[in-house]
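In this view, the complex is presented without one of its protein chains, the others remaining in place.
So, chain A:
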Amino acid sequence: MNKIFKLMLILPFFLFVLASCSSDSETNNNAKIELDFWTLFGGGDLSFMEEIVEEFNNSQDEIVVNMPAIRNSDYYTKLVTSVAANRGPDVAIAHTSKIPELNSRGLTEPIDDFAEEVGLDFNEFTKNLVEGTNLNGKHYGVPIDTHPFIMYVNNDLAAQAGVLDENGNIIMEETPEGYIDFLLKIKKALPDKIPLAISNAGADPFRMWWAFYFQMGGSPIYSGDLSSPDVTIDREIAIKAANYVRSLFHEHEIVPLNLADFYQDFQTGRAVTMTTGVWATGIWETTEGLDFTALPLPNLFEQKATWGDSHTLIMPIKENTTREKQLAVVKFMDFVTDRGVDWAEAGHIPAKKSVVESQEFQDLPYRSDYAKVAEYVALPNKTAYGDMSKRVFEQNLDLAWTNRESTEKVIDTLIKDLENLVKK
């Protein structure tokens, strides 16, 4: 009895010691370069990325990329703290909107120097996307895609509503009134269907507002210094864009309020059109019996624009890394961007021009219909506060979508909150 008792006390300590030793013994296998790669992907995105990593590992025998599973919900918190504690990955996924913030904390390495040696040429990427990773003349990330806010149409329902021409294209005048007329026509023809499915809270109506704000020629939200920018949002245009989005919910009653799951509404054939990010393409494709078209968000105002962000590969700083290892990282980056077609399966638009032009990509259904959007997508502003301001935007704009405050008041509070955000 007594012996078992003592053993039970000692055992955990042994296990602990064993566990802490074992992690060291794995690193030196055949002098291959091992890279840790962190991503925030889940679901379909994750499996496509896993395939690409596996392909890379099989394509050569000098570099091995390990991809541990990281929970998406607190990915950036984990990334920032780990990199700051020098326990970060060698290469990681980061949104373009996040790069200035990581950079202003001194957590990212510029890639230009290595890119030249590896032969990764930034000119081969869609200009708009590369521009997003360029801070003070240096590139801090390699874009692999962009995921803009677009529009989906249920072909069967649209045909029933009589808004398709003989070629199956939607009949719509690309003007602010034309879009509303188009939706009202659907509403009239199919009164028990949802003409446009979108939530009236959170990220998606904010993205729509963003798109129309920039279509109306709105000035950048922030300007000037990365870490202490000025808020330069155009108040009048911001109000105008908010009025337009709100009219879809209230004045014209096109979108039913407070839809609990508007993805499901589209997926189950209750909605005729819907707007969200391109990542939905992969979901609709695997939905049996859903005949749909993916289209750019209509450009209703003076300029072409839509909301979008972009996944990029970044090289976090690491104290004891070697140049050899850093070159390996950029080789991996180069490989991933060349595999853009595999990545596009998830719905994203590849960032490399040659991939977008390739026959292989053009043959993919749906994607090529909206690939041109990459050239004019309005990425979040380059500022250390780009990502943090999302919640500020959503919390304020939600009050407009639920019609609790006037749009003037909402935008005024929004501007004040943004100013408070960057002041700290």
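Keep this in mind: a residue touches a chain if its C-beta (ideal position, glycine included) is under 8 Å from a C-beta of that chain, and two chains touch if they have at least 3 such contacts; residues count from 1.
Just so we're on the same page, contacts and distances are computed from a predicted model.
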{"item": "Per UniProt record, name of the chain withheld from view [\"Protein lplB\", \"Sugar ABC transporter permease\", \"Monovalent cation/H+ antiporter subunit D family protein\" or \"Cobalamin biosynthesis protein CobW\"]", "value": "\"Sugar ABC transporter permease\""}
{"item": "Residue of A:32, A:235 or A:391 touching the missing chain in the full complex", "value": "A:391"}
{"item": "Residue among A:53, A:221 or A:259 touching the omitted chain", "value": "A:259"}
{"item": "Sole residue of A:81, A:169 or A:362 that reaches the chain not shown, by the stated touch rule", "value": "A:81"}
{"item": "Given A:33, A:46, A:64 or A:201, the one touching the chain that is not displayed", "value": "A:201"}
{"item": "Chain A residues that touch the omitted chain in the full complex", "value": "5, 9, 12, 74, 77, 80-81, 84-85, 105, 200-202, 256-261, 388, 391, 395-396, 398-399, 402, 404, 421, 424"}
